[in-house]
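All protein chains of the complex are present and in place, except for one that has been dropped.
Naming follows writing order (A, B and C), and every chain is counted from residue 1.
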């Protein structure tokens, strides 16, 4: 039994982490960090936890926290962890960072897209990008894991096998992604009010969304090429779920069978990636509440393009679930411990 | 490890039963009965179960089924179980019936409200009404449990302590209930299309809904009086959740403290009933995916009425979850086994 | 052609007023008042108005405004109009106030429920309660109309004929109302975020909602008795629509025919009140975007109660539409001018 602390426990991702860890046999939550709700009962912030959690919310004292727990999850705004991390902390505790601070290896790229200075670039190299299905072995040895973004997890896993196997033209990739609204967080903004989101759809961050360089960097590693692509996120009136529809030109001679074989090669043994049967479409509802990624593709012979589709629950595989999967790898637990969640329908 | 069979496994309640039993340590599902999908893979009907369930759907052969399993769940239309049940079956297998066939003790009342003839009234007396918090001891000994309806579970538990303690005028009860749409089932009806339900609200079955006599009968047992009340269900654009708002005149001299004490008396030790703190309102989202009933009340001194509110997930505590809770009691398992589900938010 | 000014033009009700007045042949909007968005183009606040309205938002200068326009609509927080209204203004301009400032005739009641001091009680007596179907003749002569609240419009019109005709026990009334979320306004509050409202239902303001005394006062006038009742509002995941379900004990000897006759007596000639045929249930979607109130009832002989149901679009008949209907009466326009809006479905 290890002890865990969460900084940012009252955001949507933080709360989902709590929900998942409550069902984890090897972990006990010792610290519900929330700058906004210090001294409030956790169940006053999330009433679903009434009679389940009696703890109160604590301040974000990472130094004190490092002494008390074995693992810290930071579900915090960009720049928070980078501004306080030091070697002493990392020597005492393992960290899974759900923010973007250590996801991008190139500091200049990070600073350009996020418009903030990186305060501790010395840890970027050490940090392991926590996409479990791709970097499993490195994660097992890591002290600091950069938990991937929600859009990026879905987009990268959807495209990865074809990039890795060299079946697609890497300069032709377009990712058109759609997300539920929980990804926008619990901050009180007019744009996220029920009446503004409900019965509405829009693209946002067109050609400028921060998840773009993260996707490009990882697909660059996979393909061995520098990748520049289009990524367009959309807001959709639902709570949970991301659907990524990705397009790429097939290289000459690539067949549907070869595409299928590539997906099977990388994902057949992966518990949390389900490559669907021909004709089954990924749908966000079929993965809701679970750590699954559902993936499928269609080859369009008329245009010689492949349309790749992936669906995740943005709060689980796109945030808290993957964070727990990373923790399981880091501590040598069964990788699926706490994550054997059957998708909830309807 | 016992073996279970489900007749009606491809309705919404049947599928929820599957979801819950997959996380139950003492039960293995052996029979996915579905007249409509015979020989289809279960995951072709519910794609969330892809790579989780490999079984195909089977016919509704209860005689054969009784030989193979220890418990049968019937999530079937009214009249189905009543038309085929016999002593031989009941001598071999325990049954939790999610239909209304054995809920109402008075056959005439059943036949009047359901407009069908009861084919096996000889089992009605034996059948135990499976409202676990009220009939726990009888359920433990039962062969046949009549699992309560969704509206009725929510309505009865919300009012029960005040009826039992004699604090309210039993002739003054009005229950105004609101439900998500999964309660209407998966049948293809125009009225349940997305565009008809979304952005819409309506009352239905006004003064004629079949759950009325079930609520009246049970509150009659609790209060020792014959109860006639108003029950008005409403359809609301959401998937899951029932909220019951109940009104009653307080008897002379009854105070807020006495009401609170009554709720605490019956529910303080109940794991699945959460009597909220003053000022916390039951909300369906806070119990979604879980077996909880959240209850609270307000005493209005101006009118001398008490407003009682209860919230459940209609597919869990209102159907499949309570069915599993009943099974746990019948087989001597831990009552909460398989049901320690943390509500999912958002 | 008259000139109109709107104070509070960028709230949901204010914007709906703009939408409706754009289709009104006798009115031109001259002043888009919005303290929060001064000097912003109106279409930057409401993008639906792009290429339709070129005006910018102006400050709330009611004195200046009174010189420029013939009618002022105040869609403002409680207390605003009361704090600035004076005889000079009223001598120059007619006012339709969408706030609660002049709805309640008893100042003490207003101050108790709204928790604010009334700054200009001298105008309360003059102000006409703008429920057009009830107070039509007085509205025609009014300088100052208090536009009714959304819940109150729906609740009062649903019950009015039976109260007026003395068919129900006025001490037995319970109103259980359900509303979409636009009634909560466009303020950025966590409680109104998409993820908090979607897939959720709750009661709020139980036994304490401010629309209670307004309903009581008006039904008191109708029945000639002092009325105390229960009113419970609920929040439902939809943008628009209020459904009121009201319960009352029928007086001895009152039949279904008598109830029907009462509704017909008061509403048969009313364009905007549709008493539905037997078996048709009021549904909010069927009145969306229109000024209609759909009403029906069921007599329950078992309990001798009548269940009355009414549905409106809270932003139209519950706010902006009724405000325009009032203006039409005040200026001698055709009562339905600008309001011949066919409900939009789906």
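In this section, a residue touches a chain if its C-beta (ideal position, glycine included) is under 8 Å from a C-beta of that chain, and two chains touch if they have at least 3 such contacts.
Given the structure is predicted, the values throughout are model-derived calculations rather than measurements.
In the complete assembly, the contact with the undisplayed chain comes from A:284, out of A:34, A:47, A:284 or A:322. If you put the hidden chain back, the residue from C:22, C:56 or C:228 that touches it is C:22.
Across C:90, C:116, C:258 or C:276, the single residue that touches the chain missing here is C:276.
Hidden from this view is one chain, which touches chain A at 174, 176, 178, 180, 195-196, 198-204, 206-207, 228-230, 232, 234, 236-241, 243, 245, 247, 281-285, 288, 298-300, 302-303, 305, 307, 309, 311, 346. By the touch rule set out above, chain C reaches the unshown chain at residues 12, 15, 19, 22-23, 46-52, 182, 199, 239-240, 274, 276, 280, 283, 285-290, 294, 340, 342-346. Summarising the interface, chain B meets the missing chain with residues 12, 181-182, 186-190, 192-199, 237-239.
We adopt the following convention: only the chains that are shown with their structure count from here on.
For chain C, the chain whose average C-alpha position is most distant is A.
Per-chain CA centroids place chain A at a distance of 46 Å from chain C.
Separating the CA-averaged centres of chain B and chain C is a span of 39 Å.
Taking each chain's centre as the mean of its C-alpha atoms, chain A lies 37 Å from chain B.
For chain B, the set of residues that touch two or more other chains comprises 199, 239-240, 283, 285, 288, 346.
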